[in-house]
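A single protein chain has been removed from this complex, and every other one stays in its place.
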Amino acid sequence: MNLLYFAWIRVKMGVSGEQIDPPKNIKDIKGLIDWIKQRNQISNETFSDISNIRIAVNQEYVDIDHPVLAGDEIAFFPPVTGG
Amino acid sequence: MNLLYFAWIRVKMGVSGEQIDPPKNIKDIKGLIDWIKQRNQISNETFSDISNIRIAVNQEYVDIDHPVLAGDEIAFFPPVTGG
Amino acid sequence: MIRVQSADFDVGLELKKLTEGNRQIGAVTSFVGLVRDIAGKDSISAMVLEHYPGMTEKQLADIEYEAHKRWDLNSSLIIHRYGRLEPGDNIVLVACASSHRENAFDACHFLIDWLKTRAPFWKLEETPEGGRWVEAKTKDDLASARWEK
Partner (left out) sequence: MIRVQSADFDVGLELKKLTEGNRQIGAVTSFVGLVRDIAGKDSISAMVLEHYPGMTEKQLADIEYEAHKRWDLNSSLIIHRYGRLEPGDNIVLVACASSHRENAFDACHFLIDWLKTRAPFWKLEETPEGGRWVEAKTKDDLASARWEK
């Protein structure tokens, strides 16, 4: 599973992405975020308020209950501010 | 008084304008049009249906009851189609 | 700014000049009207745009002034051509520059809608059956009336 971070989430996490291999019981974004958070304090802080975080799976916007699969590209970023 | 004609009104009248000196009892556009019409058949035909004619006095749109004065520039033209 | 001319205009250059030196401008909206080669069912080989010199400039300036009263604009531009034009040729450019896009969009839309029903231009289309004066469209009157208040 390929995680990508953008904007302040990237800055806070200190990396623009990471390859992860979460436990098999992680079935959706919500479970994935809980697993990411428990790894270390920085992750825990970054994902403490997910109301400010948007999620894309394979480059499409998804909700927190969207399923995750091995091989997915999963991106976390703030509300967009282009244009 | 300086009359100007545009588009099909110009074509129908055969001139783009004329200097006129109407009788002193002509006080408004309505009276002026009646006076123009009685001069000859072409004028009479051109102004037979004034619902298709717009009027400007000194380059501002006016209604049929607008007063006319010596020295005015009075234009007759169809609804505009620019842009 | 208002310009009434027979010569063509360079859209890119005009838009550049509209924003030059003003770093407060965040949005530029523009409309370009072009001559089409078909009107209804008839093919059009050219179009002659007649106008009323003097009144045209006056009406365009009034319309532009009204836009600046209604919206917070940094700058605006109306260029309208007259004379003989062929399909693909530019007819009109309307552009508005503002800090924010809603102002720029609304003002630009307003300018072209009002111009269509107020600026004294008339189009004579050259069709296979000869010259034909374009008639004013009810939908243009309605589009313009939207902005009345």
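Lettered A, B and C in written order, each chain numbered from 1.
Keep this in mind: a contact is a pair of C-beta atoms (placed from the backbone, for glycine too) under 8 Å apart; a residue touches a chain by one contact, two chains touch by 3 or more.
Here the structure is a predicted model, which is why all the values come from computation and not from measurement.
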Touched by the hidden chain, which of the shown chains?
A, C
Among C:Leu85, C:Ile112 or C:Val134, which residue is in touch with the absent chain?
C:Ile112
Full-complex contact with the absent chain, from C:Ser30, C:Ser75, C:Thr127 or C:Ser144:
C:Ser30
Name every residue on subunit A in touch with the hidden partner chain.
4, 6-8, 10, 56, 59-61, 75, 77-83
By the contact criterion defined above, which parts of subunit C meet the unshown chain? Give residue numbers in ascending order.
10-13, 15-16, 19, 23-38, 87-88, 99, 101-102, 104-105, 108-109, 112, 143
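As a working rule, only the chains that are shown with their structure count from here on.
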Let me have the rounded angstrom distance from the C-alpha centre of subunit A over to the C-alpha centre of subunit C, please.
49
Distance in whole angstrom between the CA centres of subunit A and subunit B is 74
Residues in subunit A with touches to at least two other chains are numbered none
Can you list every residue of subunit C that touches 2 or more other chains, as numbers and ranges?
none
